[in-house]
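My structure is below; once you've seen it, I'll send some questions.
Excluded from the complex is one protein chain; the other protein chains are retained at their positions.
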Amino acid sequence: MNFVITVLTLTVRFSAALLIASLGEMFNQRSGIFNLGCEGIMCMGAFMGMLIPFSYAGAEAVPFYINLLGLLGGLASGIVLGLFFGLIVITFRAPQGIAGIGLQMLGVGIAGTLFRSYIGGTQSISGISSFDIPLLSQIPVVGKIFFTHNPIVYIAYLMVPLASYIIFKTPWGMKVRAVGTNPRAADSLGINVNRIRYQALATGGAMAGLAGAFLTLCQAKMFNADIISGRGFIAVALVYFGHWKPSRIMFGAILFTFAQTLQTQIQIFVPSFKYYEFLNMLPYVLVIAVLAISRESNKLGPSALGKPFNREMRT
Amino acid sequence: MKNSYKIWFKVSVVVIAVLSAILLGSLLIIAAGGNVLDTYWIIISGPFYSFRTFCEVLLRAIPLIIIALGVSVAYRSGIINIGAEGQMAMGIAAATAMAFAVEGAPKIVAIPLCILAGMAAGAVWGFIPGLLKAKLEVSELLSTVMLNYVAAQFYSFCLRVPLMDPAEIAGGGTGTAMSAKLPQNTILSKVVKGTVLHQGIWIALALAIIVYILMWKTSAGYKMRASGASSRAARYGGINVAFYLIVSMSISGAFAGIAGAVEVMGTHGRALEGITSGYGFSGVVVALFGALHPAGIIPAAILFGILLYSQVSLQLFTSVPPNLVTALQGVIILVIVSVQMIIDNPYIMERFRKRFFSRTKEAAA
Amino acid sequence: MQNEKDQITNLRLEHITKRFPGVLACDDISLEIGKSEVLALVGENGAGKTTLMNIIMGLYQPDSGSIFINGQEVHLKTPNDAFDCGIGMVHQQYMLVPNMTVLENIALGMKDCWKTAKVDLKLVRDRIKEVSEKYGLAVDPDAFIWQLSVGEQQRVELVKTLCLGARFLILDEPTSALTPQETDELIVLLKRMSEELSIIFISHKLQEVAALSNKVAILRHGAVVFQGNTAEHSTSDIAALMTGHEVKLPENTEPPCQGEDALVIKDLCVKSDRGFMALDHLSLSVRNGEILGIAGVSGNGQRELAESITGLRRTSGGTITAFGDEIQNHTPNHIIRHGIGYIPEERNTEGIVPSMSIKENIILKDSSQSRFCSHTFLKQKYIAQYAENLRQRFDIRCPGINTAAGSLSGGNIQKVILAREIDRKPRFLVCVYPIRGLDLGAAEFIHKKLLELRKSGVGVLLISEELDELMNLSDRIAVIFKGQIQKTLDRKDATRRSLGILMAGVKDEKQL
Partner (left out) sequence: QTEAAKAGAVKIALIVENTVDDKGWCQAMHDGIIAAQEQLPGRIEYAKVENTKPVDAGSAVRQYANLGYDLIICHGAQYKNTIIDAAKEFPDISFAFGTSSDIVGDNVFTYMPESEETGYLSGLIAGLTTKTNIVGLIGPVDGGDAARYNRGFVMGVQKVNPACKILVGHIGSFSDTVKSGEFAQADIQSGADVLTGSSQQALGALRAVADYKDKDIWWVGQDLAQISIPEGYKCIAASSYNYAAVIIGLVENLDAGIKGGLCIPMNFHNGGFVFGFNEAKCADKITPAIKTAVEEALANMKKTAGLLHNYTDVDYTKL
């Protein structure tokens, strides 16, 4: 029982960063932009999340609003990089895959460089801590699993219905979907395709930046240039897992994190399993396997994904 | 001079691009406290300092060419292979294992066998996402990203357990995870003594020719390209799209596997952690830079080799921090792709003509 | 900008010129449409009609020239400006988002239903209901676009434009995917609407032009070559003015053929994309040297029929026998090798690989046949010669055989497909909507080729919505309704009326 509670608690706790980032990437992809540079934006966001509280008080505890500023800084840097990416792939219409890899290098590179120049070393911050929600956390089993987390974790989970609502119910979400599926149709109705795409990139960038800042401020509470370690790519992959639907993306993020914590627990408690590498593979294999057996058609996805829009150019 | 505006257009785009790359990069360099001129000079002139340094560039171009060729085959067939990193790791592991199995065999047998082993392992690792996509509609972007991590762990396991250098643990220690030195009969010799450039370059060039022939001269290549360009039309035309998807992905993986084999047999001489060096991702960039054609991929790989090489020389000769090199590479990639798209866009060129050349035209008319 | 409530009593184009890289699409065009007028715009494929309309919609900016509404110059920078002026357009290519419902597609343009936090779908639903009832255009608001047939999509387009409150309508080939009934209904509808608004109507079907419009303008190579009142000219006059020569669509006048059965279908059951039974125990047979026409409202199983014969769709029951062998559920390749050719409905996405050259598209079905390939290597020289030969014989207008097929006009794309399918010498041909959207010249050419094919003893299954086409070409006409053959008529018994009644689902005329 204890084992199960531990695994589930940690799953909820650690899935937040991936969840936020892949929801952001969902906005990008829904608008037709494939942003492989999520990793770079996350890294930049992580750096900003570090920089602001660190320059305020180093590793000492800082007032909550400073940490919040850190999160906002991450978010803002994400917006900037998102818009910059937009300039390249929307305005200049560069191929998105390659530009995404470029963005990834740029983000990781800048974050690492600025970190070296202005902070240096591997430094830590006090960050935003988890806390037990009074009363609720006292509920047996459920209390521990759901109500002992970082405030941002709750926000991440709230983002799921919110994103769902935004993308499926609001006018803006509808425009985003239209622009990502048939930009010509949207254009013919007077919707400014490129503006919507920029907006979606800003949103996606903001969330990727926030996810990065979450990693530094709420989870790792430290920064080094390797902090993202491929989580951006996983986030992109999870969007495909989720067929561009927030609820399924959440399922993917939870599944991945669940497998990750589960394998950790197996390593800890089943020492007779000598070759831990195979356990480390578990989350990746599981995600592929679940997608393979779930077999859902992709018909409702953004079919203009990756294609730049040009009103006059016909393809 | 009817088309002089075209030349002016291209020249001005390139000039603006170079300026903006320099500007963007300069901001970074200055922020990091480096010297702008030195930095750019080292990137550009470093490789041409001597024949030896240029060989360093070619050395990096070898795996890039091979991987990019494979990526281009898959891409042309409608599947994006970003799993080359993992396929390469599998190739390295298999080639290394084979190298010890054929110890003592004549070189002429041993080397092809090792390459074949790497190729087969890479092909298997490409086959899986191909199959998953063709039969179960699993997005290759998901499966290849995930399989990269699986391969990395498996590779790590191979180095630590089955391929572990016996010398490392001979003294009763736990040893560092790496394979033993490959037997001499499986090492690719150097093209020119005193440089790092190994015979793998011929393999890369041969593969470029093979890919060209395969994709543009044979019916199988034709079918792959048709499947990639429009799977619906290909299906209509009686082409077994799923089959060619799997085949092309296996070929793509096989190439990455060969790249791994060549890299371990030519450059490193033993399997180590970290020798995939991100070539799998750079390979995708190179393939797209090279317009998915062997004739473009080779120069693109050399260009990229220059960028990669600057990683070392910049640190040696300037004071820029190592991560800045990554950032600069990012800037350069972004600028080059943007420029490429702008230059190739007739509509923008047309606007340029209207803006700046319509008066000359009228005068001429 | 125009006041919202203003009627557009006059729209004038002056000296509109638009150049695309390498093409002069509109060449100094001046046109005028007055109150309650219907202007028909005709011209060959690529004449510049769509481009001109897109300029009016604010989608393209003209290089020079100006647009006046009610005598006042307007600058239409985006479609929103055009909407504000009250102009609405049904585009030639459907401007619908396949993964959204009809409701959402319409909401996308209805700015008054965009509440800050929510799309007011109820408002949209009411508006659709209103429009549907007023004009008798039934649509299912909750269906996803990808589930709809082309004809249904066309209807959605129309409803959308009307819902957006257009007071000046542009219709770019609105009837090219409609059934005769639907077309007739539409013409009546438009006629009625033209009492309160002005319409620009583009079509290749001149009888529609004659029925609906009161003015006609002919475009050729981007320039207006003729303007006049429709009533003063016969359709053949207009056709001649348009193409520069007399057009006479060929007719099948030979006696019905008595050849052996080429294709026999028994009790065929096939599921549609949406999962219901698209073909429900359908049976029919086609003889060698016979053209069997399939008439029917689109969405009654035509697509599924063509696709199951050609192996592109799995069947769930019944048999398809071609030349004595059962071929249902065989691979497309097997069926191609069995001698069955196919001219698909969607020529741009299915019939060709758009990014490949004409040359490469010509060998799409035979790339590993010994004709084009020896020991896996393509015979490049021979292929080039062969393609060049086809280009000349089929009069494919293009810069050369190395041009990307996707950059050709619709008519020329159709010729590429036709050239490939006919010259491979099929034993049987399935042919779906072969002249949809093509100009008269192209239609004439394609019909000629089909008749030649018939003459050489090949059986043809011709699926079409154009009754004229069916009656001109077919030996027999079978009417399909809800996945079953209602009745098969001989050519001599087929009239527009009898077919129309059968297509509406009435089996026996006496029931009426």
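Per-chain numbering from 1; labels A, B and C assigned in written order.
Operating definition for what follows: contacts are C-beta pairs under 8 Å (C-beta built on N, C-alpha and C of every residue); 3 or more make two chains touch, one makes a residue touch a chain.
The structure presented is a predicted model; accordingly, all values stated were derived computationally and were not measured.
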| item | value |
| --- | --- |
| Touching partners, among the displayed chains, of the absent chain | A, B |
| Residue of B:Gln153, B:Thr218, B:Ser231 or B:Gln340 touching the missing chain in the full complex | B:Gln153 |
| Touching the absent chain when the full complex is considered, from B:Arg76, B:Arg270, B:His293 or B:Arg353 | B:Arg270 |
| Among B:Val13, B:Leu59 or B:Ala226, the residue in touch with the chain that has been omitted | B:Leu59 |
| Residues of subunit A (touch criterion as defined above) contacting the omitted chain | 3, 6, 9-10, 13-14, 58-60, 116, 120-124, 129-130, 215, 219-222, 224-227, 229, 231, 260-261, 264-265, 267-269, 271-274, 276-277, 280 |
| Where the unshown chain meets subunit B, residue by residue | 52-53, 56, 59-60, 152-153, 156, 159-160, 167-168, 171-178, 181, 194, 196, 263, 267-270, 272-275, 277-278, 308-309, 311-313, 315-316, 321-323, 325 |
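Everything below uses one rule, namely that only the chains that are shown with their structure count from here on.
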| item | value |
| --- | --- |
| Euclidean distance of C-alpha centroids - subunit A vs subunit B, Å | 27 |
| Separation of subunit B from subunit C, taking each centre as the mean of its C-alpha atoms, in whole Å | 45 |
| Of all residues in subunit B, the ones touching two or more other chains | 347 |
| Contacts with two or more other chains, residues of subunit C listed in rising order | 20, 354 |
| Complex contact set, residues of subunit C against subunit B | 19-22, 63, 310, 312, 331-333, 335-337, 342, 344, 349-356, 360, 363-365, 367-368, 372-373, 376-378, 380 |
| Partner subunit C, residues of subunit B touching it in the complex | 217-220, 222-223, 225-226, 229-230, 232-240, 346-347, 349-350, 354 |
| Complex interface listing, subunit A residues touching subunit C | 169-171, 174-175, 177-178, 181-182, 184-192, 299-303, 311-312, 315 |
